[in-house]
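Note that this complex is displayed minus one protein chain, with the remaining chains in position.
Let's look at subunit A:
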Amino acid sequence: MIPAERPGAPVSHDLTTDEYARFCDFFYQKTGISFNEKKAYFVKRRLQERMGARAATSFRDYFSMLRFDLNGVELQQLVNLLTVNETYFLREDYQFDALVDGILPEIARDRRPGSTIRIWSMPCSTGEEPYSIAIHILEKWRQSDDYAIEISGSDIDSAVLAQARKGRYSERSLHRVSPQLRRKYFRPLGADFQICDELRESIDFFSINIVDRVAMSGMRAVDVAFCRNLLIYFDDTSRREAVELLYESMAPGGFICLGHSESMSRMSSLFLPRKIAGTIVHQKPLRP
């Protein structure tokens, strides 16, 4: 039996190729995220860290505990360790320019004032992206007061979501934010910065696995989805599945923004490429 978590050094047990493959299969089945041999060192180190924390003396013991952990707490710990969360405010903001200069005006053209526009940021990590979207809209979209703009952020990693809800950031996260915007939307908190309550309280953060069909059925009528550098973690089959589910989540005519190195046309023909304000975005057709 594996005891409850306690602080522990990484165990020195070196995973065999077979153990590594079994773990990768299991993790893929649960999350859709696949790791290849190149990631073996990264994954094994983190597995050893978790084995140490749970005082597991062998991979077999730890893996049994992981598989039969009914509340999924240990799996969530692994997800938190194995996903990359590096981000900062206004990262790749040319897409936010496209949002306010082209995408939102196009959506608003066919909407009555007062109606809802839904924007979804995934994976949102510690919240910099959805907060950046909110700031960009408030600062640069003249019609922002005419519509009810819902911004959501989601991630599979529960720890980063807790940080996003807290809204406290280091100088490093804000290095691209001007002094004027810092004064307007943040207040100093020791060496860090606290996002203002108006923004913090208006963004909904929630956990979701985008290849979970049942969970994704709760996301509908999304007008704009920022899905940057997420699908690169999936293999072809999971990526196809994720794109299918995103398609279902989007409103007809809704837009998806991918990372600069990603291309929807290599994954699916369901979305139409559009060049808006100098950047390529992917639109769900108004009619299939």
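Going forward, a residue touches a chain if its C-beta (ideal position, glycine included) is under 8 Å from a C-beta of that chain, and two chains touch if they have at least 3 such contacts; residues count from 1.
To be clear about the criterion, contacts and distances are computed from a predicted model.
You can't see one chain of this complex, but its UniProt record names it "HEAT repeat domain-containing protein", from the set "Imidazole glycerol phosphate synthase subunit HisF", "OmpR/PhoB-type domain-containing protein", "HEAT repeat domain-containing protein" or "Acetoin utilization transport system permease protein". Which of A:F23, A:Y62, A:Y88 or A:Y147 touches the hidden chain is settled by the complete complex: it is A:Y147. From the set A:A21, A:A159 or A:A215, the residue in touch with the chain omitted from the display is A:A215, counting the whole complex. Considering the full assembly, A:L138 is the residue among A:A21, A:A40, A:L75 or A:L138 that touches the omitted chain. Interface residues of subunit A facing the missing partner chain: 116, 118, 134, 137-138, 144-145, 147-152, 198-199, 201-204, 213-215, 217-218, 236-237, 240-241, 244, 247-248, 268-270, 288.
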